[in-house]
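These notes are about the structure you will find just below.
Only one protein chain is missing from this complex, and each of the others stays in its spot.
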Amino acid sequence: MIDFSSVADNFNVIYPELALLIGAFAVLLLGTVKRFAGLCTSVAGLTALIALWLAVDQFGTQQSGFFGMVTCDAFGSAFKIIFIAIAIVTMLIAHRFMIVKQIARPEFYALVLISTFGMIVMANTTDMIVMFLGLEIMSVPLYVLAGFARRSLQSNEAGIKYFVMGAFASAFLLMGIAFVFGASATTDLRRIVADFSYIIYHSGLYMYVGIALILVGFGFKIGMVPFHAWVPDVYQGAPTPVTAFFSAGPKAAGFAVLLRLFMFGFEGVAELSSIFWVLAVLTMTAGNVLALLQDNIKRMLAYSSIAHAGYILIAFAVGGEDALSAAIFYSIAYAIFNLGAFAVVVLLETRSGCRSDFSELAGLSKASPYLCAVLALFVFALTGFPPTIGFFGKFYLFSTAVKAGFIWLAVIGVLNSFVSVYYYLRVLKVSYFDRVEQPALSVSYTPAITLVLLITAAGTLGFGLFPQKLLEFAQSAVFAFL
Amino acid sequence: MLEVDGGIVFWILSFVILVSGFMVVSLKNVFHCALALVLCLFTVAGLYILLDAEFLAAAQVLIYVGSVAILLIFEVMLTSKLADKRITQSNDQALVGFFICTLFAVAAYLLIKFNTIWYPLAKSALPSDNILTIGKYLMTEFMLPFEVVSILLVAALIGAIALARTEKS
Partner (left out) sequence: MIPYLALAAILFSIGLFGVMTRRNTIGILMSLELMFNAVNINFVTFNKYVVSDGLVGQIFAIFIVVIAAAEAVVGLAIVLLIYRNWKGIDTDHFTVMKW
């Protein structure tokens, strides 16, 4: 007989996930009734808040459940908080935009919640089967969200490109997992780690190829050079709040899984460090150089997100607990100021007829000086100027690299940051100094987006000045496996 | 080299799989491609029976042949102009693609061939009661993935409806 009594106890491990799912289905049900359709946003936001509270409550405990399929350690529960917070901010950003663009439908919120659920599943397991399922649950709603503006050709194109690239990457990833499975006879990272030397001794070559294929698969997902070609088109074509979500959520989730795979699972492969060295340099350089050429803000931010992924890849080359917490810190920091920057872009795009080209920024400092100041703050953070969180994140990341003896890597990182100054400051140059014939259109704030701007600006500046709390959070979020 | 479980059946099946697979990627008419895909997926199910995976073979026939392939055929009929068979189906990267893929296949084959020792080194019999064992697994160890995959299906359903439904104008 199968004993089901233990199963009931396991559910407290997945309370936040359950809250998200309940929210998603409640939204879908409400959406069918015309009278309640207006409530969807609030219901989605409220359940996400409850999920956030449950996740914060969970943080610091080590739990495992469902026959070891869920391992909710400090690392996993830290990322739970991050993902849910990103989802909430995305929904706040999206609300007004979707109405203005006439694509406001309840499915949007349900899909965001389900995608967030997938990210949490992905980050809270050591089993590659569950990891892959989580990845798919994250990706499938994202394909839909990219094409959510159904009448816009750009959005359609983003949807199909993201779908083809995503499915292609999944096939590689699966082939990699199959190879690793063949070499080690298991899909559980903990067992792979335990038997690592034995596996390498017997079928090392096969294992290496499997790991390489997994890296290719995730490289596509996080937009690592040379697998980055889809990123700019998808970022530009997707509805802007969705782009904001892309650049924060799935990216953080991809890095969470990569960190778990490559800094825990396959840590024993010594060659990985030099491979990540090359990948980090390629990714940040290509991202920064190509960003110089862009005339569209969303496209520029897409290349900048590639560059930032490159900075985080430094942590993989360095390895160790310090690098891990530096990577987590930088992921959080990037999510905060990038969501802020996208909130500004969304706000600008809700004006009629705007396509987020650089030229549309002209005269912004006269028309809405406060918004322009906030934009300046986010741009400084993206560049890495003190006293923003962007500076501290980079400082922490590069100093761990230097401490571990990767001086050249840190130097290349710093040089890249200098290159990025040029295109980031172009945003400020256009909005503050460019002459305009007619005054720029004024923007209309809503409480939701004002709240987002306040939170992200406070986070960018506050954690930049007093990074201690966030630092402790990142440092406590190291792996602890059960 | 020619010693393989399943013997001649394996060789016939793999011949059909490869030929129909190649037809899927090379035929001019998309509709014929879809039919070749059905054949290919069906023979892969046969391969699963050779590999002692009866349940998976049944699932393959039901899900892949029964729904995915039919869905593809529907889609072909909805979107393509079948009458016009002169449309080129491939782009000009055929040579490069062929080169890369041959390289990949050869590399994979060499890899498989030279990796002679496999993990547990011992070959043991699979549980004879295949379906029962899978059922037990899905209710115990794999309960969470089993439940979670249903969320994926729901998400796909919602997404497909959200994208493809017609709007009242």
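Going by the order they are written in, the chains are A and B; count residues from 1 in each one.
The definition used in the following text is that a residue touches a chain if its C-beta (ideal position, glycine included) is under 8 Å from a C-beta of that chain, and two chains touch if they have at least 3 such contacts.
Note that this is a predicted model, so its numbers are computed, not measured.
From the options A:Ala24, A:Cys40, A:Ala104 or A:Leu133, the residue with contact to the chain not on display is A:Leu133.
When the omitted chain is restored, the residue from A:Phe168, A:Phe196, A:Phe395 or A:Tyr445 that touches it is A:Phe168.
Although one chain is not displayed, subunit A still touches it through residues 129, 132-133, 136, 140, 143-144, 147, 150-151, 153-154, 156-157, 159-161, 163-164, 167-168, 170-171, 174-175, 177-179, 181-182, 185-187, 229, 232-233, 236-237.
Annotation for subunit B: contacts to the undisplayed chain at residues 4-5, 10, 14, 17-18, 21-22, 24-25, 30, 33-34, 37, 40-41, 44, 47-48, 51-53, 55-56, 59-60, 63-64, 67-68, 71-72, 75-76, 78-80, 88-91, 93-94, 96-98, 100-102, 104-105, 108-109, 112-113, 118-120, 122-124, 126-127, 130, 133-134, 137-138, 142, 145, 149, 152-153, 155-157, 159-161, 163-164.
Note that in this section only the chains that are shown with their structure count from here on.
In this assembly, the C-alpha centroid of subunit A lies 31 Å from the C-alpha centroid of subunit B. The touching residues of subunit B, when paired with subunit A in their complex, are 111-112, 114-115, 117-121, 136, 139-145, 148-149, 151-152, 154-156, 158-163, 167. Within the complex formed with subunit B, the residues of subunit A that make contact are 2, 7, 21, 28, 65-67, 69-70, 105, 107, 110-111, 114-115, 117-118, 121, 127, 129-130, 133-134, 136-137, 140-141, 143-144, 147-148, 150, 159, 182-185, 199, 202-203, 205-206, 209.
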